[in-house]
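Heads up, one of the protein chains got dropped from this complex, but the rest are sitting where they should.
Residue numbering begins at 1 within each chain, and the chains themselves are lettered A and B in the order written.
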Amino acid sequence: MSALAVRAPRRIRFGRGALLAVYTVIIVVPLAVVVFGSFKSQQQLFANPYLPTLSPALSNYRSALLAQGLGRALLNSAVVTVSGVVLTLVLASLAAFAVARTRGWVSAGIFGVLVVGMAVPAQANMIPQRVLFERIGLLDALLGLVVINVTVTLPIATFILAGFMKTLPAELYEASSLDGAGNLRTFLSIVMPLSAPSLAATTIFLFVIQWNDLLYPLLLIQSPDKKTLPLALLNFQGEFLTNYPLLFTGVILSSLPLVVAYVLLQRQFVAGITAGAGK
Amino acid sequence: MARRRSPSAPARSIYLFPLPALAVFAFFFAMPTVQAFQYAVTDWDGFSVDFNSVGLANFTRVVGGDSLFANAAVNNAKFLLVVVVVQTAMSLLLALGLLRNSGRSVALRALFFFPAILSSVSVAFVWKFVYDPTYGIGNSVLGAGSRLLNAFGADVAPLQLSFLGDDRTAIYWVAMAQCWAHIGQMMVVYVAGLQAIPGEIYEAADVDGASPLRKFAYITWPLVAPATAIVVAYTTIQSFKAFDLILGLSGTPPKGSLDTLSTRIYTTFANSQYGYAAAESILFMALIGVVTIVQRGALRIIPQSDR
Partner (left out) sequence: MTGTTPETPPALTRRRLLGLAGAVGLGALTAACAGPGGSKSQASAPATGSAEGKVSFAHWRAEDKAAFDTLIAKFTAATPGVTVTQDITPSNDYQSQALNRLKGGSVGDAFPTFRGAQFEQFVKAGVYTDLSGSDLLASYEPALLAAGKQGGKQWGLPYQVVFPMPVANTDALDKAGVSGLPKDWDGFLSLCDKIKSAGLIPLAWPGGEVGNAGQLFNSMVMNNQPADDTCAQIEQGKAKVTDDWFLTTLKQYKQLTPYFQDNSTGTAVEPTQQLFATGKAAMLATGSYHIAAVRALGATFGMDLVAPITTEAGKARYQGTYNATFILGVNSASKVQPAATAWLKFLSDKANAATYADTTVQHLTVADVDYTNKDLKQLAPWLTKKTLLAPRFQFLNLDIRNAVEGACISVVGGAAPEAAAQKAQQVIDERI
């Protein structure tokens, strides 16, 4: 029986309930403003931000989808993000396995290199990277975005996966090597399945980061038909104006795929954890 | 040739595993970083043909003679401290509250995670609206709160803040927005860590008659230490990189009270001072490195469970 079935004393339950209620309000109210706001005009939004309008208009959605080219951007984002996430996971899990399995300065070395990678800010590399991409012909190409996304998110992915893989007991590997399995087999048939929860969590992190990235598309993409969603969303903003309702609409449209993906993955994620805890 | 190897040591082929990742990293990341060093010892403006080599002049200027950089560093420190503490504490609390996999818990977890899905610019626009002193949610709630207190007999002046317009506290309000966006994300990490704790340990503690506080201090907190380490480290790096959020809330360039190191470097780029900006970013990198090392040392002090 897991600890999860034990009921806490009444005082704690009340405290927990209050905390959850308050935090729910803190999350929901701004989001409600965004959702309701997408159906309003700017004046309606300023006049009454909290409640839904009695005369909702779809003009913002029409404008966003048709006039602003969000459809094409959605496709681009999907292609770039899916390929990027898959590639990152492959490379990162291989590297994380090595970090977890080796000792001493090899492990620390790889790990340290990648952690430094997490710490280097985008501004430091931005211009040299752009020049490099130009030289090798990856400028203004979706492939270029995939490459830079993989490069930039490799460190954090390795960090998370290695953190998890290090918790796997040494006996696991002893048993495996006694079975005569080489590194690759151990990796594929034992470590990866066990790392499923960690992989799921990492996938979510990576997906969100790569989907919402703005800096690199802005830096590298020039043709309108290669823009990703965040970049297309920025077009809603003019020189001295911000059309809040239209922006909110764009936010909703561009977040919807992510929310759907999360909901689907989330259930598997939780199922994996409870199955593991039940063993 | 056959060395006696401990049974748990991996075969030699393990060294091939990190190679693809390292290759990508070396070519597309490490090398441009080297170039940043090249830029940093010049006064290149980003587009001219000519530039001069200035040695370490850029670096000495960043450390000693740039009050805007110092201001950004102080802001960054304030921001970092508040975000790490609030985000870690809140995400742990929420994870504890939503441990069970009941339908309601799962739904709430999904809800709390949601802001992490939004791009930072979106979060910035939401909170820009919240913090508006005239029409925003913040002052509206504060005003209602004051009126409520007055209805109960208190005599409080209606509280209205300028939020981002108050130079002393502006950075803390930005920190709040950052926390709002990422608490749910860190909560997911904690849920995974907490659910990995076997229930038998708690049952044993209950048999011993332990109070909830003792259970937390002696079981939960030590066993969730790996998750805490991940949360603290990730939050730290994330808040150093908070960039879109600040620009969205403050515009380019941000005003002094909201300027942090990442935006400071970007502004320097925008001012066509690539050489100087590269020097700033190298020192920025060093600073992050120092903070990370200090943090790892500090986290080791947290008792780990090894029984």
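FYI, contacts are C-beta pairs under 8 Å (C-beta built on N, C-alpha and C of every residue); 3 or more make two chains touch, one makes a residue touch a chain.
All values reported here derive from a predicted model rather than from experimental measurement.
Note on the undisplayed chain: of the listed residues B:P20, B:P222 or B:G256, the one touching it is B:G256. Although one chain is not drawn, the whole complex shows that of B:F51, B:Y172 or B:W221 it is B:F51 that touches it. Touch with the hidden chain on the side of chain B covers residues 3, 5-6, 8-9, 15, 26-27, 30-32, 34-35, 38-39, 42, 44, 46-51, 61, 65-68, 128, 131-136, 139, 160-167, 247, 250-256, 266-267, 269-272, 274-275.
Although one chain is not shown, part of chain A still touches it, namely residues 42-43, 46, 67, 103-106, 127-128, 130-132, 134-135, 140, 166, 170, 218-219, 222-224, 234-242, 244.
What we mean here is this: only the chains that are shown with their structure count from here on.
Averaged C-alpha coordinates give centres for chain A and chain B that are 15 Å from one another.
Across the complex, chain B meets chain A through its residues 7-11, 13-15, 17-18, 20-22, 24-25, 28-29, 31-33, 35-36, 39, 46, 90, 93-94, 96-101, 106, 108-122, 125-127, 129-130, 135-137, 180, 184-185, 188-189, 191-192, 195-199, 201-203, 206, 212, 226, 229-230, 233-234, 237, 240-241, 243-244, 261-262, 265-266, 269, 274, 277-278, 281-282, 284-285, 288-289, 292.
For chain A in complex with chain B, the residues that touch the partner chain are 1-6, 8-9, 12, 16, 19-20, 23-24, 26-31, 33-34, 46, 49-50, 90-92, 94-95, 97-99, 101-103, 106, 110, 113-129, 132, 147-148, 150-152, 154-156, 158-160, 163, 167, 170-171, 173-174, 177-178, 182-184, 186-187, 197-198, 201, 204-205, 208, 212, 214-215, 230, 233-234, 242, 244, 247-248, 251, 254-255, 258-259, 262-263, 266-267, 270, 273-274, 276-277.
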